[in-house]
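Complex shown without one protein chain; remaining protein chains in place.
Note that the chains take the letters A, B, C, D and E in the order they are written out, and that residue 1 is the start of every chain.
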Amino acid sequence: MLTLTRRERFNAAHKLYREDWTQKQNEEVFGKCANKNWHGHNYELFITVKGEINPITGYVIDLKWLSDILQKKVIEALDHKNLNLDVPFLKGKMCSTEVVAIEIWKIIADDIEGQGAKLHCVKLMETENNFVEYYGPNI
Amino acid sequence: MLTLTRRERFNAAHKLYREDWTQKQNEEVFGKCANKNWHGHNYELFITVKGEINPITGYVIDLKWLSDILQKKVIEALDHKNLNLDVPFLKGKMCSTEVVAIEIWKIIADDIEGQGAKLHCVKLMETENNFVEYYGPNI
Amino acid sequence: MLTLTRRERFNAAHKLYREDWTQKQNEEVFGKCANKNWHGHNYELFITVKGEINPITGYVIDLKWLSDILQKKVIEALDHKNLNLDVPFLKGKMCSTEVVAIEIWKIIADDIEGQGAKLHCVKLMETENNFVEYYGPNI
Amino acid sequence: MLTLTRRERFNAAHKLYREDWTQKQNEEVFGKCANKNWHGHNYELFITVKGEINPITGYVIDLKWLSDILQKKVIEALDHKNLNLDVPFLKGKMCSTEVVAIEIWKIIADDIEGQGAKLHCVKLMETENNFVEYYGPNI
Amino acid sequence: MLTLTRRERFNAAHKLYREDWTQKQNEEVFGKCANKNWHGHNYELFITVKGEINPITGYVIDLKWLSDILQKKVIEALDHKNLNLDVPFLKGKMCSTEVVAIEIWKIIADDIEGQGAKLHCVKLMETENNFVEYYGPNI
Partner (left out) sequence: MLTLTRRERFNAAHKLYREDWTQKQNEEVFGKCANKNWHGHNYELFITVKGEINPITGYVIDLKWLSDILQKKVIEALDHKNLNLDVPFLKGKMCSTEVVAIEIWKIIADDIEGQGAKLHCVKLMETENNFVEYYGPNI
């Protein structure tokens, strides 16, 4: 197996809260992550793709294509945005690192398959100390 | 000259905007940093102190004291907060990296002088690509 | 599969040696790592947990709980300590990165299982150039 | 399963091009990576080995042996070299990150097996944003 | 004093050699950096600007303007290029890190002054272990 990984970055605001809970309940469960006026992060996103090497190009996938699709479908939607308020594919969802990683998977998996490769992992780092890796719904 | 530096981190939301401008004017000047629903960063803060070495301890300043005062006066005020809305010492100010660095200086310079050392530099990193260094009002 | 990883750090002294060998034998096998007066490292520890997302919170596991248990059971035991002399769960063991990683697994695996998740990997970095990943006794 | 990873680095020139294509064709497919006068990178190489712990030493493999064999067989061949022109084991091959990772695997897998361990992964980083992981021909 | 720093990156090939020396002489002085078929690096460039804060914007300089001018005048000229062969402002010069940093200064200092700020430092990292800082011809 061979995988290729591309790192992209986005800076966003978010908070962890449930609208069906009081602010007090949210703070009991989510602590300072429930701050009602938001907080934010420099997120680092690592998209890992697996596939066969094209013997003509030596590529698993064209990195420029991969970077372009990530810019267009993920980074433009998330960068300098409020994850809870501004992002169509996160509307009504908890914006935990776990959930954001899963929703990013859904947005890009088909495009990558259309290039003859497979999305292998979405890794999303919220800080240098915390990150999530999602390997898809079938593993 | 000998300096000692302590790194601390905080995660916060902010935006760049002037209340006396329209949203359109703000976006023309501040671009995506003016997103009305905020965005955010993992800020890295480097506090550099200069002074003489205490011959008894080999210290310029007690790092534990420095870390504690930074936690109490800076990190608790900024971490998991909205810089524009939640921070008393930033009220009514532009929350650019430059201004936040200067305001952090004001909050801690006297405490450090009270320990027999001098604040030398406040370095504030907004992302891995952008940072500010402030050397105080007298340099 | 979805995993969540938490990084913690500890600074410790250790050496590689067998008490049943002479200092000369130890140095032949372990080189400078057998220095009789110890040496030390800034260890970085990455604890990776896997599990299902809780639909209420969007969490695999509560990161604050994870960080607290790691502080209490691992970091307090290892930080600013001598791994060979000061740590009950390493007594009489080789303090290679491999062995320390395995012993950390044993200390925390059950607590994590008690939270409805599973410990997936203990990654221990001794330097920026050397690290170990342990995936448990059943893989 | 337990793995041990060693990081090494090399600085090299390369370009992506096919001799059977015109410069224009190469630039259409490989973009700026086809620059006819070469470009270069600080490559980071992570070699991951898996195996049983030797109960005498607490080692999966002797890291000094691993670092020495990597220096002798890989780093001396690639560091401060032109990957396309100077490296016997890359002659006539596309010097994409994918292909270089695979060829490094071939050069070292047997030596590692000779030590009673198994090569698990060759990770090759071309930049902080792009890397490849190769898990061998049988996975 | 307040400074603002922007990081940019470029990947380039180069070698250290004098045309008026034999290859043997070049290798005696420059070692493996004189490899006749070139080698290369991922260079990191940190441009530090100093100035007064604009009270309207809270900026020392518009970072987007700074990044754009660096892209246009520096990165486009150097990225995925051969420093010795492809770069007009390095023609006929030694391409040591020192010299490249000085030549980058010359290319951008006036533009920055045209914005009412001053170029303070050009820092150029060749590897994680080696870097140069140039503070201009008048210091």
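Quick notes on this structure:
Quick note on the criterion: contacts are C-beta pairs under 8 Å (C-beta built on N, C-alpha and C of every residue); 3 or more make two chains touch, one makes a residue touch a chain.
Owing to the predicted nature of the structure, the values given are computational and were not obtained by experimental measurement.
Note that the absent chain touches B, C, E when the full complex is taken as a whole.
From the options E:E76, E:E113 or E:E133, the residue with contact to the chain not on display is E:E133. Considering the whole complex, the residue from C:R18, C:H41 or C:K73 that touches the absent chain is C:H41. Residue C:C33 is the one among C:C33, C:I102 or C:L124 that touches the chain missing from this view.
Summarising the interface, chain B meets the missing chain with residues 1-8, 48, 53, 56-60, 63-64. Considering the complete assembly, chain E touches the hidden chain via residues 16, 18, 29-31, 93-99, 101-102, 128-136, 139.
Interface with the hidden chain, as seen from chain C, comprises residues 9, 11-14, 32-33, 35, 37-42, 79-82, 85-86, 127-128.
In this section, only the chains that are shown with their structure count from here on.
Within the contact network of the assembly, the step distance from chain A to chain E comes to 2. Listed here as common contacts of chain D and chain E: no chain. When the partners of chain C are compared with those of chain E, the chains appearing in both lists are D. One simple way to say how far apart two chains are is to compare their mean CA positions; for chain A and chain B this gives 29 Å.
Taken chain by chain, the contacts fit none of the simple shapes, being neither an open path, a ring, a star, nor a full set of pairwise contacts.
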